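The complex is shown incomplete by one protein chain, all other protein chains being positioned as in the whole.
Order of writing sets the labels: A, B and C. Residues in every chain begin at 1.
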Amino acid sequence: MVSRKTIDIEWGDCDPAQIVHFPRYFAYFDACTTALFKKAGLSKQKMLKTYHIAGIPLVDVRASFMAPSRFSDTVTVESEITEWRRSSFCVRHRLFNKNVLAVECFETRVWAVHSALDEERIESQPVPQEVIMKFSRGRNLSQVRKNARRKRP
Amino acid sequence: MVSRKTIDIEWGDCDPAQIVHFPRYFAYFDACTTALFKKAGLSKQKMLKTYHIAGIPLVDVRASFMAPSRFSDTVTVESEITEWRRSSFCVRHRLFNKNVLAVECFETRVWAVHSALDEERIESQPVPQEVIMKFSRGRNLSQVRKNARRKRP
Amino acid sequence: MVSRKTIDIEWGDCDPAQIVHFPRYFAYFDACTTALFKKAGLSKQKMLKTYHIAGIPLVDVRASFMAPSRFSDTVTVESEITEWRRSSFCVRHRLFNKNVLAVECFETRVWAVHSALDEERIESQPVPQEVIMKFSRGRNLSQVRKNARRKRP
Partner (left out) sequence: MVSRKTIDIEWGDCDPAQIVHFPRYFAYFDACTTALFKKAGLSKQKMLKTYHIAGIPLVDVRASFMAPSRFSDTVTVESEITEWRRSSFCVRHRLFNKNVLAVECFETRVWAVHSALDEERIESQPVPQEVIMKFSRGRNLSQVRKNARRKRP
């Protein structure tokens, strides 16, 4: 499952060099991960309520910036899960500007709950199989895991 | 040369999970790179005027998030150049929260000028040796390059 | 002319109280003003190139927050010019969440150019009549000004 999100680059996303200030790309990608889960039937609001999680925070991220984007540009981001691990998963985002791959980003996120011992602490938990299954269409779980692994960057 | 910057985590930097929303870390780190150059005698404003550059945009970044931070926390970021290449350089940021390494980030940035042929385009250029020298103290350039390489992550 | 923009409230737009952090509303509204001009045929990029302006910065803004919005909410913003003055103009934004007026914002912006004497300075200039005319449809300028004045908040 690949989610596609169209983003208008705004004036306020750009810096004095006239190009997108790079932290904004991560805000875009965070919204793209949200959109990917929504496409799988899991809006952020619903996901938090159904699974009593604190969120899906990042433990690792890397990005390559191949070409700059500017205000008034409209870009498209393609997002997909590339791997399901026990309590974490990997998301790849590819941002295209006029069909050119401009930014590529790899996120590793954890399925995180508030600790039972200390409400302030956050700890990882196995990703529910039904969540993983929502990203597969008519395939069984072992196939999903296998395919995801193959695509692994 | 290591630059240290103290940052108060603000309410608006945190998300509904009560922790810093990760794109904000990159805004912190961008400010830390600015502070590192300022410590070397190069304020952003001065750097742009003196060397007629468009900026020092990122081509690559990666970060690991080891522990979350929360509003009302005060954190410290240690930043240093870990490598000088021909027209790019690497910066390492380590964010400490109560003496615990909470986030580590590696930026690769380019020394970028507006293209002479197309004012809209940005292209890399060799980093001036006098810029590199500002980060060394009483050492010659080859030593600086060597040491930086040794620290390379 | 009224421009309507649909905005998905993102996780990263919300604060630890689970509601949109108010500075984000102003980023939304800034994008809505951009969209309003684009609807009139003036993309930001084109506007800057055609009229050699530095931008349309704010001199005054006020907003009332009647109801909070949350991540996973989809809101609609209606934006329109309420008054054309000599070198400034007023924009009203009304943000609706499930048909309830949640935020109302009034911006006063200036038509700003880089000063001829000092490239660093920004100064206001009369709004070109052809810009104002783009917001009217088959009406003459005096009618446009008159109507806008009537709607004045």
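Observations
In this text, a residue touches a chain if its C-beta (ideal position, glycine included) is under 8 Å from a C-beta of that chain, and two chains touch if they have at least 3 such contacts.
Everything quoted here is computed from the prediction, not taken from an experiment.
Summary of contacts with the chain left out: across B:D15, B:D30 or B:E83, the touching residue is B:D30.
Touching the omitted chain from chain A are residues 11-12, 14-16, 18, 21, 23, 71.
Seen across the whole complex, the unshown chain contacts chain B at 8, 10-12, 27, 30-31, 34, 43-46, 55, 70-72. Against the chain not displayed here, chain C makes contact via residues 15-19, 21-24, 26-27, 30, 54-55, 57-66, 68, 70, 112, 120, 122.
Assume only the chains that are shown with their structure count from here on.
In the CA-based superposition of chain B onto chain C, the rotation angle is 180 degrees, rounded to steps of 5.
At the interface between chain A and chain B, over half of the residue numbers appear on both sides, which makes the contact a same-residue one. Chain A and chain C have centres, each the mean of its CA atoms, that are 31 Å apart.
Separating the CA-averaged centres of chain B and chain C is a span of 34 Å.
Distance from the chain A centre to the chain B centre is 25 Å, each centre being the mean of its Cα atoms.
Residue positions of chain C with contacts to 2 or more other chains are 11-12, 71.
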